[in-house]
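A protein chain is absent from this complex, but the other protein chains hold their places.
Right, chain A next:
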Amino acid sequence: MEALFAAALGILTASGVYLLLRARTFPVVMGLTLISYAVNLFLFAMGRLHTGVSSVIAEGAEYGDPLPQALVLTAIVIGFAMTAFVVVLALRSVGEMQTDHVDGQEPGR
């Protein structure tokens, strides 16, 4: 399972990086979102992958690692705030520069 997980994460990252390198803002935001998924899963995986363990304190139960979970939980929410910020920045850039190119001007100008 670990190999599959790693492969899926690799594909997720590769997709994100490719989109991140595009010239228009919207694909870049999408790439950023994909990468933040990948990063969250990566951090989560640092606590190892456990199936069927208890997430709350119970008598005689086995537990996953709660610390990466707590970190990732806030990271998801902050990731949303960051995505929102970048999206609005992109909109503002369109409003001011009349282009959605990441450099704020159409190429060749």
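Basically, a residue touches a chain if its C-beta (ideal position, glycine included) is under 8 Å from a C-beta of that chain, and two chains touch if they have at least 3 such contacts; residues count from 1.
Everything that follows uses one rule, which is that contacts and distances are computed from a predicted model.
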| item | value |
| --- | --- |
| Name under which UniProt lists the unshown chain, selected from "Thioredoxin reductase", "Xanthine dehydrogenase family protein molybdopterin-binding subunit", "phosphoenolpyruvate--glycerone phosphotransferase" or "Monovalent cation/H+ antiporter subunit A" | "Monovalent cation/H+ antiporter subunit A" |
| Contact set of chain A toward the excluded chain (per top definition) | 1-27, 29-30, 33-34, 37-38, 40-42, 44-58, 63-67, 69-70, 72-74, 76-85, 87-92, 94-95, 100, 102-103, 107 |
